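A single protein chain has been removed from this complex, and every other one stays in its place.
Labels A, B and C are assigned to the chains in the order they are written; within every chain, residues are numbered from 1.
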Amino acid sequence: MLETLLYNSIWILPLLTTLLCVPIPREKEKLIKNVHLFSGFLVLGIAVYLTIQLYFLSLASPVQGSVSVLRFVTELPWLQAINAHYFIGADGLSMLMVLLTAVVVFTGMLVSLNIGKGSKEFFALIQILGTSIYGVFMSFDLVLFFIFYEMEAVCMYLMIAGWGSGKKDYGGKKLTLTLALGSAMILAVFFGIHVESGIHSWNILELAQVKLPETFQMWAFPILFMGFAVSGSLFPFHFWSPDGHSAAPTAVSMLAAGVMMKMGTYGILRIAIYLMPEGARFALPYLVYLTIFNVVLAAFIAVRHKDLKYITAYSSISHLGLIFLGIAALTPVSLRGAALQMLSHGFLTALFFAAVGMIYSRTHTRNILEMGGLMKQIPFIGVAFVIAGFAGLGLPGFSGFIAEITIFIGSFENTSPVFRLITILAVLSITTTAIYILQTANRMLNGALPGRFAAITDAGPGEKTVLVLLILCLLGLGLFPAPVSDFLDSSLAPILENLKR
Amino acid sequence: MNAFLIPDLLLLLTPFLVIAIRIFTRNSKPAFIFANLSFLVIFVFLNRLVLGDEPHIFFSTWKVDRFGVLMREILILGAFLGVWFAKDYFDHRADHKSKLTQMAEYIAALMFATFGGFAVLSATELLTLFLGLEIATVPMYALTAWNKTDPNGSEAGTKFILMGSVATAFELFGLSYLYGFAGTLELSLIADAVAQNMHSPLLWISVLFLICGIGFKLTLFPFYTWAPDVYDGAPTPTTAVLSVTSKLVAVIFLMVLIFGPFAAIHSELIPFLSLLAAITLFVGNLGALKQNRLRRFMAYSSISQAGYILIALIGPESLARGAVAYYFVVYTIANYLAFFIFGVIGRNRSETFESLRGLSKQSPVLAVALAVAAFSLAGIPPLAGFLGKFFLFYSAAEAKGYALILFAVLNNVIALYYYIQLIKAAWVDEPETEPEPLAITLRQKVVIIVLMIGTLTIGVLPFLNTNIFRIVG
Amino acid sequence: MTNILGYSYWILLLPLLGFAVNALVLGNRFPRAAGIVSTLLTGGAAVLTGILVFGSFGTNPQAQVLWEFPFLRFSETFAASMGMLFDPLSAMMLFVVTVISTLVHIYSLEYMKHDPSSGRFFAFLSLFTFAMLGLVVATNLFQMFFFWELVGISSYLLIGFWYQKPSAVSASKQAFILTRFADSFFLLGIVLVSYIVGSFDFATINSLSLADFSNSFIQLGIAEFSKAQGLAIGALFIFIGGWGKSALFPMHIWLPNAMEGPTPVSSIIHSATMVVAGVYLVARLFPFFMLHENILQLILILGIVTALFAAVIACTQTDIKRILAYSTLSQIGYMMFALGALGYTASVFHVFTHAFFKCMLFLVAGAVIHQVHSNYLSSMGGLRKKMPWTYVCALIACLSISGIPPFSGFFSKEEIFLATLQNGHPVVFAFALLTSALTAFYMFRMFFLVFHGNARTQFEKPVKESLLMTLPIVILAIFTVISGFEKNIFAEYLVPPQVTLPHTGAHFPWIPFAATALSLAAIILAGIFYVSPRAQIAKALDEDNRSRFYKIVAHKFYFDEIYYAVVRQFLLGGIAAFLKWFDNVVIGSLVKAATFVFQKAGDAVRAADTGYLPFYLGTLIAGLLFWRFLGNLPL
Partner (left out) sequence: MTLQNCLILAFLLFAIGIWGLLRRRHLIGMLISIEIMLNAANINFIAFSYFSAKDSTAGALFSLFAIAVTACEMAIALAIIVTMYRRHHSLDVNQLRDLHD
């Protein structure tokens, strides 16, 4: 009971905090920030506690059949006119994603402490953004899911346009509108699912037990997949991500790349594949061709870019490609790999963008050609960046390696020639990642220090907390993958079971 | 006991009383207060009406059912907000135009227009239907040209009335064929006749003329051309009324026809309606892309909203009614929220996008309210506008109009683009010159806050939509 | 005894602890303490290893897995685990790694004394030791790859230790990317083999028989192969991993460039331990590789080509560390072709002996560089008197590598020669002999130019040989002298598991004599060229007035330039630039075009908004007609 209450409070608490801060005058920035930080920390604590609880609960009773076993369930009638419910619950995948979000939101707040003007609105928006992301991972009702899903895009625009840098309005619009395009496709298919199921339900668990008409699935699955793939920046809908990230303030980049991009892949796993397994089996062997761009080619583009955020954005695109590959292969191992990569890349890219943001706030340039020798001046951030880089290129010991190898092994298990070929290409392209990461790190951190950077200082305590926390997450997942992997299995099993039907 | 007639009779009476009070008082304040009180009374009466499932009929020509009461309440809400909004334009100059005069008459005209909506809702035969529509329309012409000192206003009025008359001619022509086809004016008898002879050319010609005629008032493609000019030229309160009350009456008219006499051919009308809806919302969205004047912008925005509303009409009756009713509640609220903000901005400046610049610094609350209004109109969850659109689509989904829904939601992206322009102007763009200070009255402040809270909450709080669907279903 | 086995994980944990303590606690604030902690912990690991190896071999020389725990489960039957495999091969490597690492740590205490960030150095060195130990005790391919990458990254970190020196930074990048490229194949090989076999375990993979796999098929994207062929391809891919890590031709270029790192790093990573990982890999999977004739052939050819090629280049280099680097390449070539020629024991034996003398040579080079502050032979000469201990040790090492009895190199090389001839590869044998002679020549060229003749630089104050730097060199010299006599132990225990090598039993008693004679001749030649009174040293060190062939060799056959062209110009300048263009221009244009279309359509809609009333009225009428025809009405 307490757990259920706490679980609900994960998404309600940020909103309450925002409301609480409304009457505080904007001059009391410090108070506002502290209140928000405290709430972020509280949510993180709750998420950690619940994750541990849920882990032991799921160990106690393994999942059987195609019905997801949810814990901490709240189901209340909500929009009775359309039979939509307020239905939230937790299983391994969603709990871990919530935990990831809590970490990234908390660290995102920490890096935004010196955001400057309008911090009251900024923090409120972060909280709302957090709420929407939590909601996406928690809800098991399509309407509720969609409401949370689409909320986040416009928050992003406000934050990018208000607090971003460079072409902020352009970048923000590009991001928001492209994401809106994706959610438009999703919404249309949701209606289809609701009506075609014949049971007039929005409940994911109930819908999963119904076999939707195959002719419907044939066209609806690709649309739904692409709709979700937009936020995962799958080719050819990746174009929003570099411009969006580069214009966004640090916290938004962290949240966007770290968590929001996973919402798409989460949606594919949880909704598209779970509800339409026949369509998935039919369409994914064709859709997987799109991942070639992400997996094999995006890294090359990152090599050519000189702007730190562009590099990081393309790196995200290429890592997300692996998630898509894992999902598309539809084998038990590859799906688990995809889920692991979702987590891993969340921490990784948050760390990346946090480090990049810290560097940018000191050097006021993101062009790596204008930097050099920063390791001497900002060793802490530099080391964090290098660690992020290593984790990004799949160094064992960090989570990226675990996720990547699971995806490779999993997608190789799919026996069709396409998947074999793409897996081979994907494995061979891990070198390219190394090229751009080392090139960037070397160019930026090593060599001679330009005189104008002589006065910059290393990370403060808040920033150090951010970096250390994220690095610990990367390491933890990389060194002790077995519990996480088993935990994920418990929630992937029903999806796989449905795939067999 | 015919208690169900009381609100209608009250609304019929009050315009006269308002004008009468104005005659006997020095300024229009008492009239304004009286009008507000009577709106309140009418609303309370409507709310207290206890109706069964069967409609109540007065002398076989005046019908009141639960859906009608619901729509009456929405009409009253719209009129009430319209009067409150108009008040400022009678108090001071705005948008670099002289202030309006003769408020009591303005209010009375607005009330008549609202009563026209009541009449359309109550119609059981074509004559009441037609008269109701005309009562709702004719005052609008006058409202448009209200500002006699403004050449744009009279130009807008001229365009509006000339085109409106042509549309009336279309409707009349359509009605005459329908009468010829069925030989009667009773809606229920016509429905029987339609069900018996579904492919009579006479019937379909009348359908064509009627839909084209009402398409003018509903600003459907390609009959929308008057809207940008008229919305732009009319006084701002009239623009608001046009985009809410007038549009609502037109939708009710269309629904009365489609789900009344034409119920039997509804399924055959679906392709036509779908096409109309799709093209209208597309064109409306495109037109709004690069606007600078706010009222013209709102004109295109409301054109596309009309397209969205039409989508609901391809669904089954009960869902369509609920969806339209709910949509109009949230649309009224969000639209008036936007207009109230424009009213505040436009007091010392022109009503253009440039005037919005720097708003987030001058008045963050206003800027937040603007964002809420814009996002609600764009249909972004969890704001009310999203759920409004959701219900519209839901209705269409029941008829398996997936392609139309997909097209509409993709169009939403374009819509989001131009609503973001609005927000961008307020939040991102820096003003070139120091903006004029804002003056905001207490009334405006209260209304804006209330409407904003309404927009934020009625989407996710279930009671309103649950009730609406229970009432109409 | 069981006690030791039970605590065996401390061998890995101690260096890891060293890394953690140095990286997190001591760091650059207490560099001296960091060095001492690191050294002590590594020494502890060495002691434990010693107890383990010598204690257990007396009683139980069998292969056994000391401990193993599951790391990551893929399916019910297919999981990756981490463990500690203890067999003669891993015991030998454990011994080599811990001992050399300890000695290098001690050496570095002095060598890196004046470097302000030596704390970081020791941290990385401990990290490397940990990774290398993890690699050698791996029980399965997954663990191997895990530590393989860690080794690579610590090598990267150490090569680029002086991160403000551009050449070091670019060398570290090159080393990492090139090995990473090879590793990608390694990973692919692991994926492929483990898919076919259903396990990562060395024990399983080594006991396969091809017959079980020839009747089922596997799709590899391009075509369908039988699983036996699939295994062969997998074996090739796995070998490519070792190819890159062991810097075989033509992926050798990173190793000489890696000499930009601090000398102790070169001595441990780039000569004694990490670069032989490729050899170790092949040895570890030897029964598996033996299934695939063609791959053994490839290994053989690559080995001999690398050996000869590197030896030729080494004759012309003037940078002392580069000479040693090419020498390392050449020696790894030996080990490789020995494996290719089924000379498993010989190869492993050479790994063992080579580790000591090559490590020592690097340490000597480091001491010399410490003395003259230059890497180039042109700045050296006549150091014999200033560094007597070093001089003697260097002599031992050079003799050993040249294959002069009774030093260790002689024994291991002889085994290799024997193996090639016994298994019927006379051509390889001939080239090997030639390489051996070349080795003797360039080693003594270096030796003479460094220690003999006149000093070519003037020192303000010569540094005395310090204890901390000399002691490891001396200890290594002792190992160099005695390790050759372990031959019998190797012959007895270090045989590939689960297979029997074809044994012809043919004896070629003349081989040692021939080889030694050739080497001696080469040494004498070197003496004539570089130490005799008539030697024209200045001319010898001048690269400009040489024949064209000499220049080509001295430029390392222009491999750096070829790589530059391929990677920079073609891959990054060509393909990547094209892709960026594609993304920016093509995708960008599509996006722009879409917005353009909507904007233009919007303009069109607004253009209809003329304000002209007759036109508006016209639209009413037109609309009526429009919907009459397009409204789908049944009229």
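Convention: a contact is a pair of C-beta atoms (placed from the backbone, for glycine too) under 8 Å apart; a residue touches a chain by one contact, two chains touch by 3 or more.
Note that the coordinates shown come from a computational prediction; the quantities given were computed from them, not determined experimentally.
Asks: Among the chains included here, which ones are touched by the excluded chain in the whole complex?
Replies: B, C
Asks: Check the options B:173, B:342, B:419 or B:469 and report the residue that touches the missing chain.
Replies: B:173
Asks: Considering the complete complex, identify which of B:121, B:185, B:212 or B:359 is in touch with the unshown chain.
Replies: B:185
Asks: Counting contacts across the full complex, list the positions on chain B that touch the omitted chain.
Replies: The list for chain B reads 125-127, 130-131, 134, 138, 141-142, 145, 148, 151-152, 154-159, 161-162, 164-166, 168-169, 172-173, 175-177, 179-180, 183-186, 228-229, 232-233, 296.
Asks: Could you please point out the chain C residues that touch the chain left off the display?
Replies: 606-607, 609-614, 617-618, 621
What we mean here is this: only the chains that are shown with their structure count from here on.
Asks: Just how many steps, at minimum, does a route from chain B to chain C need if it may pass only between touching chains?
Replies: Step count on the best path from chain B to chain C: 1.
Asks: Can you check which chain pair, A-C or A-B, has more C-beta pairs in contact?
Replies: The greater number of contacts lies at A-C.
Asks: Among the chains here, which has the CA centroid at the largest distance from chain A's centroid?
Replies: B
Asks: Distance-wise, how many Å sit between the C-alpha centres of chain B and chain C, to the nearest whole number?
Replies: Each chain reduced to its C-alpha mean, chain B and chain C end up 76 Å apart.
Asks: Just the number, please: Cα centre separation of chain A and chain C in whole Å.
Replies: Centre-to-centre distance between chain A and chain C: 37 Å.
Asks: In whole angstrom, how far does the Cα centroid of chain A sit from the Cα centroid of chain B?
Replies: Taking the average C-alpha coordinate of chain A and of chain B, the gap between them is 42 Å.
Asks: Spell out the part of chain C that touches chain A in their complex, as residue ranges.
Replies: Contact set of chain C toward chain A: 70-75, 142, 145-147, 149-150, 153, 156, 160, 163-164, 166, 169-170, 172-173, 176-177, 180-181, 183-185, 187-188, 191-192, 194-195, 219-222, 571-572, 575-577, 579-580, 583, 587-588, 590-591.
Asks: Of all residues in chain A, which touch chain B in the complex?
Replies: Per the touch definition, chain A meets chain B at residues 77-82, 121, 143, 146-148, 150-151, 153-154, 157-158, 161-162, 168-169, 173, 176-177, 180-181, 184-185, 187-188, 191-192, 194-195, 223.
Asks: In their complex, what parts of chain A are in touch with chain C?
Replies: 174, 236, 238-239, 297, 300-301, 303-305, 332-333, 373, 375-376, 390, 393-397, 401-402, 405-406, 408-410, 412-413, 415-418, 420-424, 427-431, 434-435, 438-439, 442, 445-449, 481-482, 485-486
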